[in-house]
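All protein chains of the complex are present and in place, except for one that has been dropped.
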Amino acid sequence: MEKALFIIIAVIAVAAALNVLIQRNPLYSALSLIGTMAALSVLYVMLRAQFIAAVQIVVYAGAILVLFIFVIMLLNAPKQQLQIDKQKGLRYLAIPLAGLLLAEAFYVVWRVQDIAMPVVKEGEEAVGTTWSVGVALFTHYLLPFQVAGVLLLMALIGAVVLARREGDK
Amino acid sequence: MVPLSWYLGLSALLFTIGAMGVFIKRNTITIFLCIELMLNGVNLTLVALSGFFGDVSGQLFVFMVIAVAAAEAAVGLAIIISIFRNRESLNVDDADTLKL
Amino acid sequence: MQPGQLAIDFHAILPEIITVLAAVLIMMIDAFTRRINRRVAGAVALVGLAGAAAAVVSLWGGKVESSFSGMIVTDDFRLFFAMIFIIVTFLIVLISLRWVEDEELPTGEYFMLLMFATTGMLLMSAANDLVMIFLGLETTSIATYVLCGYRRRDLRSNESAVKYFILGSFSTAFLLYGIAFIYGASYDPNLSPVATTNLQLLKERLASDQLFSGPMLLAGAAMMLVGFGFKVATAPFHIWSPDVYEGAPTPVTAFLSTGSKAAAFASFSRVFILTFFAAAPVASGMTDSAVSALREVSTNALMVMAILTMTIGNLVAIVQNNVKRMLAYSSIAHAGYALVGMVAGDWRAVAFYLLSYVVINIGAFAVIEVIARRGDKRTEIADYSGIGFQTLGLAAALSLFLLSLAGIPLTAGFMAKLLVFKSAWAAGFHVLVVIGVINSAISWYYYLRVIVAMFFREPATGFQRPVLARSLVAGLVLAILGTLYLGILPGRVLDALEKASDIMTTAARR
Amino acid sequence: MTTDQLLEWTIKIGVIFFILLTTVAYLSYVERRVAGWIQLRVGPNRVGPFGLLQPLADGLKFIFKEDIIPREASKWLYLIAPAAAIIPALMSFIVIPFGSSVTLFGREITLHVTRFDVALLYILGVGSVGVYGVMLAGWSSNNKYSLLGGLRSSAQMISYELSLGASIVGVLLVAGSLDLVTIVEAQGATSGYWLGFIPKWNIFLQPIGFIIFFLSAMAETNRVPFDLPEAEAELVAGYFTEYSSMKFAMFFMSEYFHLITVTSMATTLYFGGWNGPFIAEYPFLSLVYFVLKVFIFIFIFMWIRFTMPRFRYDQLMALGWKVLLPASILNLIVTATVILFVN
Amino acid sequence: MDQPGITNYIPILIIFALAVVFATAMIAMSRFMGRNRPTREKLAPYECGVEPVGTARERQSVKFYLVAILFLLFDVEVVFLLPWAVVFRKVLTSPEYQHLKFVFYGGMMVFLFLLVVGLIYEWRKGILDWNR
Partner (left out) sequence: MDNYLLTIILALPIAGVAALLVLGRGDHEGALERKTLLKWTALLFALATFAVSLALPIMFDSAGGLQFQTNVPWITAFKLGVHYHVAIDGLSLWLVLLTTLLTPVALISSWNSIHHRLREFLISMLALETGMIGVFVAMDMFVFYLFWEVMLVPMYFLIGVWGGERRIYAAIKFVIYTVVGSLVMLAGIIALYYLHGQATGNFTFDIETITKAMQARPFLSSVEQDWLFWAFALAFLIKVPLFPFHTWLPDAHVEAPTAGSVILAGVLLKMGTYGLMRFNLPIFPEASQHYAALISALAVVGIIYGALVAMVQPDLKKLVAYSSVSHLGFVVLGIFSFTDQGLQGALYQMLNHGISTGALFMIVGMIYDRRHTRLIAEFGGLANVMPVFSALFLVVTLSSIALPLMNGFVGEFLVLVGTFTSPTLPSARLFTALAATGMILSAVYMLWMYQRVIMGETRNEENLKLADLNVRERLALAPIIVLIFLMGIYPGPFLSRSDAATRAIRARVNHAQAPARANEAGEQGSRGAGEQGSSHASRTGMKK
């Protein structure tokens, strides 16, 4: 049952991911990516990372991709203007490189021992709940948390300074 | 019970698809989307490991990654906006001032 | 969960706190004054950096402590690199004080971003946990993405930013995947925490060879190698850097090629030398363990990377006609030399190399910035024709920096190369030394090309003597003095480095 | 997980679907009636007694109206957009507790479909995904009015989503959980009363938070005075200018679903949810309390709609960013500080 | 998936499936049951009969975009607030975390400080003014 669910979700995720590549219009790619994100969110729940699953939806699907689609819609650009020039050969490198990457990854996967998920106590102290994330965030991850705050502030300034109109001072 | 290796395999697949996309796509935004896809692949690995280990730190890492991805998206799209505006206003057809 | 106590130690992150506060202060000044006076923003940045430097000095003293649950470690490794970053930003601020105004760019944000980038770099050197490395790296990267595209009206600058951004994030993904694998490999159900990204714990686990999955460890290291390879622009992951360096505004290019590169090297060394290599001493008995395989494989990979990087960087630099682009390839080549030090497993040599390199390179870019004039218009080598005797001081300074980059004795560049090659030889990588030396010889050609243009060719028409801002002169003089000081009297710095402690050889308190 | 449970869930969801659809149908009727009442008009009164069958007629009309896909539109997106609007709108209901548990057919049945750790975050997430419907509708119609309307609407939605989220944090500080059932239970009789009679509803702890929440919620659902995206006079009909027949109805419905969601949330978070007197003795009363509270809110919403003038767009954004967001942050800081020193 | 607390998420899948079915049904209904007599006029974009005038979007679009950017970043910050809010009160009351009381408080205050600073900056820079 669970495996079946996993397979369905995985197929959705991969299909959506491939669709990102197949689509020519970035808008469709972005929408397709939402599918992958949502699928992953389901997997996160299956892995008991409930909080992260929700964050995935709220931030990724609900904010990051909104921004993407906003930009795509606002620019509504002819394809050419959004392109960056690359070496021609790079395209043909993609397949072998991807093969290499996959081979490496699957070598790892192949050799990994399968362990059982530990049985955890019920309730909010379990790994993956908001509580566990919240406590970790303020104890062991206190500094990374603050750095993330700084990072976001900086991104705010940086993004605004680039995107705002020329005349603005 | 889904084994750990399935999760890892899936995430590797997603990561690879993303990486491939970075190589073959030419549209900047799509490339960026592919990078997000790669990050998601990584996140799945981390969450899977974290879940199977019963250790929350992997999830915290993912939390940070998501936050950073948001910051990156904001800045990245701002850059794309700025280049777009310039290209549009300059009306340059093929603006490869910098060759690779 | 994680090891150790929380250990909130504000002293330990004082440099970072100061830089962040300086940035916030600049931000507030920028927000609340009508038309920001660049001197105020710049001055705040400089004062902040001086404060950070003072904080670094106050932390000095050979002690090794980890704080914030092992996220941060205070050892001389960190402090030395921190000093490098502070020097970099200090010089960059000096050389760009006037420039930002002349280019009519938003002033406050510029210094703010520089300070944030510095914070990120400081964190990268202090990080003792992969999550901190990641965050520090991203803080630096995102700030520099913006800085690259800072000249918004300039298409070159835009494209530079896009390229840097795309490849930077691409490499981050690789780095992250590597981190994820390393995290997985560190799993040990009998220990607490069961899996970790803390480098110190990681080292202990690797050393005990109780790994969850050997292949995972190797794959993780390989991915991280790719990730860091991109960040420090080593071949074959260097393709982004010439475009980016050429297109970015010159002071930003200087910052990219020195600051963020040095920071990436700091983390690179922290992970590879101080963790992976330290976990598998060469003479250890575990010959067929994953850890020793890791050391062997990554050493070989680094070696190949070093050779490729040096060679490609130098060979391609020869045919460049744009000074910035040429220096970009030169920067690639120099990353190769620094990699030689990494192969040897000697972070001290790497650190000294970077210290020397940043001082020299910023000096060189300062001159280029002045000569390029507004809008980075004059950056072709042809633009340098005959300016040698028209603006002798600048040309002489640039010549000094270029020769130092080529590695002429009595300058920092030579001492740096000497140290790196020496430790590589001592570690038995003779081939690497020879290749490095041959590459140095090649590099003379293109460095001399600029000097040839400046002094030997007929003056190009239309060159006017640039007006030098006082701050820029101060930066230049500092760079020159630094170049000479490190070349002639490196004793004190070297002594300090020799005595420097690092967390993996000295047990950390807490 | 047993088949029984699966069945229970499915049935509950089915029931909710049914109730929601009817409610929405009649809400439109009610709204028109309310409008009539407030504006001294008549409202629908022809179909059936008091016009009660009007919604049915409307539905039939929607179904049989001609379905037009504009020539220039991106066909697929055009079709998907209403679905993208309505699906998220439907999804949040599973975590809302409509009442305590009742015994039915010899089984104890909770009056909420499910509860889990991140329920509130789930609602926020689903709500934020709802933006896509608007954006895609605006984009795919390939009409300037639609596009601008869509952009405006989505910009407004996301702006207010922020203050909405930030104001909820105040409640969370008090309640200490994201699980709505827990939040409701904490406001119940078991927690006791202040001064012996005031129920421990969060509204008394978070009045400012509630006001922010209420205003944000109103804007989030595009209600007047925040219905600028639809500003008929300026932008024709906003993002769904080009939509007709059933697809138009879907947008219409999803808006009502949202309305119900936010009023339910307001009830749950601030007004004790299904709590009220005598629920221990008569659990069924809890459902009544809940529905009552929700309908009061809906009524208030409608009332405001027909009495208030519309904001200008810049005023609208300024309200969100310059008033509600800072206020919610301030509220948050004050709450945290008070909690720190009170505990 | 038979883990405590996880099964409760299954209804999400159920309602999603049902919602999809419902939405599809509605769309299909209108498609197949409605009259379908398209004419050129009907299919033309609704333009109030006015011919479109060039792109006056540029100025406007940047504002929209900036709002989206601000939203994204503040949204992430809000998401950071949630777990803190959830644990805060319990941390204060449970003896196990007593010594961390001020860490939880101070940590979030620092974070909020950064958030507020960002907001002030945007405010002063006029990013939040729509009519500029």
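As written, the chain order gives the labels A, B, C, D and E, with residue 1 at the start of each chain.
Convention: a residue touches a chain if its C-beta (ideal position, glycine included) is under 8 Å from a C-beta of that chain, and two chains touch if they have at least 3 such contacts.
The structure displayed is predicted, hence computed values, not measured ones.
One chain is not displayed; in the complete assembly it touches the shown chains C.
In the complete complex, the hidden chain is touched by one of C:V319, C:A426 or C:L481, namely C:A426. Touch with the chain that is not drawn comes from one residue among C:L403, C:A416 or C:M504, which is C:L403.
Touch with the hidden chain on the side of chain C covers residues 348, 389, 392, 403, 406-410, 414-415, 418-419, 421-422, 425-426, 430, 433-434, 437-438, 440-441, 444-445, 448-449, 451-452, 455-457, 490-491, 494-495, 497-498.
Following the convention adopted for this analysis, only the chains that are shown with their structure count from here on.
The chains that touch both chain D and chain E are A. Least step count on the touch graph, chain A to chain B: 1.
Of all chains, the one whose CA centroid is most distant from that of chain D is C.
Taking B-E and A-D together, the pair of chains sharing more C-beta contacts is A-D.
Separating the centre of chain A from that of chain C, both taken as means of CA atoms, is a distance of 29 Å.
Of all residues in chain D, those that touch two or more other chains are 116-117, 121-122, 128, 151, 158, 177-178. Within chain A, the positions touching two or more other chains are listed as 2, 46, 48, 50-51, 55, 58-59, 62-64, 66-67, 70-71, 74-75, 84, 87, 105, 108, 110, 112, 115, 117, 120, 129-131, 133, 136-137, 139-142, 144, 148, 150-160, 162-163.
Looking at which chains touch one another, you get A-B, A-C, A-D, A-E, B-C, B-E, C-E, D-E. Those residues of chain E that touch chain D in the complex are listed here as 1-2, 5, 7-12, 14-16, 18-20, 22-24, 26-27, 29-31, 33-38, 40, 42-48, 52, 60-61, 64, 67-68, 70-71, 74-75, 78-79, 81-82, 85-90, 92-93, 101, 105, 108-109, 112, 115-116, 119, 123, 128-131. Residues of chain A touching chain D in their complex: 27, 31, 34, 50-51, 53-55, 57-58, 61-63, 66, 69-70, 73-74, 124, 129-131.
Per the touch definition, chain A reaches chain B in the complex via residues 2-3, 6, 10, 13-14, 17-18, 20-21, 23, 26, 29-30, 33, 36-37, 40, 43-44, 46-49, 51-52, 55-56, 59-60, 63-64, 67-68, 71-72, 74-75, 77, 79-87, 90-91, 93-95, 97-98, 101-102, 105-106, 108-110, 112, 114-118, 120, 127-128, 132-133, 136-137, 140-141, 144, 148, 151-152, 154-156, 158-160, 162-163.
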